[in-house]
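Apart from one protein chain that is not included, each protein chain of the complex appears where it belongs.
We just call them A and B in the order they show up, numbering each chain from 1.
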Amino acid sequence: MIEIRFHGRGGQGAVLASELLAQAAFLDGRSPQSFPFFGVERRGAPVTAYARVDDRPIGVRTSIVTPDVVVVLEPGLLRTTSVGDGLRTGGLLLVNSPLPPARLEAPDGVRRASVDATAIALAHGLGSRTMPIVNTTILGALARVTGVVSLEALGRAIDRYVPAAPAENRAAATDGFASVRLGDPAAPSANGAARIPFAVTVPIPEGPLARLPSSSIRTGSWRTLVPEIDERRCTRCNFCWKYCPDDAIELDGRGYPVLVLDACKGCGICAEVCPPHTIAMVAASEGP
Amino acid sequence: MAKLTLPAEEWMYRGHAACPGCGPALAMRLLLKGLGPRTILAIPACCWTVIATPFPTTALAVAVLDNPIESTGASLAGLRAAADALGLADVTVAGFAGDGGTADIGLQALSGMLERRTDAIFVMYDNEGYMNTGVQRSGATPQGAWTTTTPVAGTRRGKREPKKEIMEVVLAHHPSYAATANPAFPEDLVRKAERARAARGPRFLHILAPCPPGWRFSSEETIALGRLATETGLFPLYEVEDGVYRITRPYGTLKPVDEYVRAQGRFRHWTDAEIRELGAQARAGWERLCRRERETAAVARPPPIPLTA
Partner (left out) sequence: MTREVLSGNHAQSHAVRLARAQVISAYPITPQTTIVEKLAEFVATGALEAQLIEVESEHSALQAVVSASALGARTYTATSSQGLLLMHELLHWAAGLRAPIVMGVVNRAVAPPWNIGADHTDTMSQRDTGWIQFYPESNQEVLDTVLVAYRLAETAEVRLPVMVSEDAFYLSHTVEPVDVPEPEIVDRFLPPRTGHAILVPGTVGRLGSFTGPDRYVEFRRELARASAQVPRVLPEVEEEYRRLTGRSHGGALPTYRAEGADAVLVTMGTMTTTARTVVDELRAAGQRVGLAKLRLFRPFPDTELRRLAATVDRLGVVDRSYTFGASGAAATEVQAALYRGPHRPLVAGFLAGVGGRDVTPAHIRRMFAELLGPADPEPRWADLAPLEVDVHG
């Protein structure tokens, strides 16, 4: 049995990726299982899905805590989510990233693979710059580096179950299959420990009242775009502050907006409402 | 440097779990600026159950009590009665419920609370459907809108019935204060929240809360769409105090509804004729409202009704 955990963002298609993998494995004549973890299903929020494939019916119905393979649909999650938790030694970390595998951080002894799924998906017109739909591309890559499903079965599963643009998705899967790069296992790091960071944990308080401010939760990690404020053209009208649903803009002593990076989800409202258009939304990986 | 047109204090914490561009999140942020920190908030099952983040964190800097989806009105009655019995002065008791928890399953408890003259504020944030569970139809979903339970397929073209007019239902109970508001007009929303706080007896706010995933639009357009909803006359802003109507938005002539409809994926299947029909409905509603404003302007206020929980 092979156990695969998918990490993506709400709206990116991680749950569908896991389901498509199961459908494709079934078409290959194997016994699959797939299910999502139900948490906060918000656009941009971290999402987890699980898949198991075996030649016999799957005899376990639990979350996957020690996966053989971890698939990361959005590279930003490497910084904010403990995607590598429980990944077995000799296991595989497959990341949507333009970086070569050797530059990916991974727990010790874990093999690394990368595919620039965002570029491939956009080349085939799948999704938008802020929310590329990379699930089919990365499944093509997964088929290549694990052999868990055949590319042919994956193509047929896409034809049957992808609601929109199946031809483009099939082509993206083929490109993912062709261009994925597999690297060496990660060498032990200097401090000897896995370097994948863990999620923020908060202490459990006494009593039944929830009273810890949510400001400790870094929803800034959800964003794919980030506002860039051109202070020179700012008229200090404070529209950006007024309309922000995430309270992610503060005004400094002079009335200029200051972005609260930990909170900004990159919705783009501030750029849209700014009368002199001094705010631009730029890719989160390039912005502040 | 422009003067702040809203109170600077925030009673909603950042880090909440709303979707990017969430109308209900902005509605809460603005509402609490008007209601202030001495608010006890009753929240039924709705988007905000989740937005407020899981135990032990909270996105609200006020006292909050969860309740099941249908009983917000009754929770307000209990909170008010206890506050009075315990001598907790200057407490603002308010409920914050979605359109389902207000106008559908929550209607009975809302009606009970209004009829008993409960001294509390019931706020309905209207994202026009069951959005937290993945976009299902509610009584507040507009006619012709796609949802997962009113698909556009075969002979079906979205929701077949018109949107429930909750303000009409509420006003039939003669609340001491009722108003519509829209986070795209923050000063108006905050001012109405302040007025609601200052009034006594049953009070009601109907806040339109655009939902990017549910209405199928891009997250940066929340404010633009909210403005259009009001400027087209589809969601005019007004207040009714002791039966007297006062329109606060829009000013002047109504905008055509085309842009509002075309910006939303839930109306993607609409024909030009359907859009024209909606425009006619918007104008008719607007004219009815203007008429009421004229007719009630001269009416003397009725004597106040004594308050109970």
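We take it that a residue touches a chain if its C-beta (ideal position, glycine included) is under 8 Å from a C-beta of that chain, and two chains touch if they have at least 3 such contacts.
Just so you know, these numbers come straight off a predicted model, no measurement behind them.
Of B:Leu30, B:Cys47, B:Ala109 or B:Leu189, it is B:Ala109 that touches the chain left out of the display. Residue B:Ala81 is the one among B:Leu6, B:Ala81 or B:Leu289 that touches the chain not shown. Listed here are the subunit A residues that touch the chain not shown: 39, 204, 207-211, 213.
Although one chain is not displayed, subunit B still touches it through residues 37-40, 42-43, 49-50, 52, 54-56, 58, 60-68, 70-71, 73-79, 81-86, 88, 91, 108-109, 111-112, 115-116, 308-309.
The criterion applied here is as follows: only the chains that are shown with their structure count from here on.
Those residues of subunit A that touch subunit B in the complex are listed here as 10-11, 40-45, 202-205, 210-219, 222-223, 235-238, 242-248, 251, 254-255, 260, 262-263, 265-269, 271-273, 281. Subunit B makes touch with subunit A in their complex at residues 1-2, 4-6, 10, 12-23, 25-26, 29, 50, 52-59, 61, 134, 183-184, 186, 212-213, 218-224.
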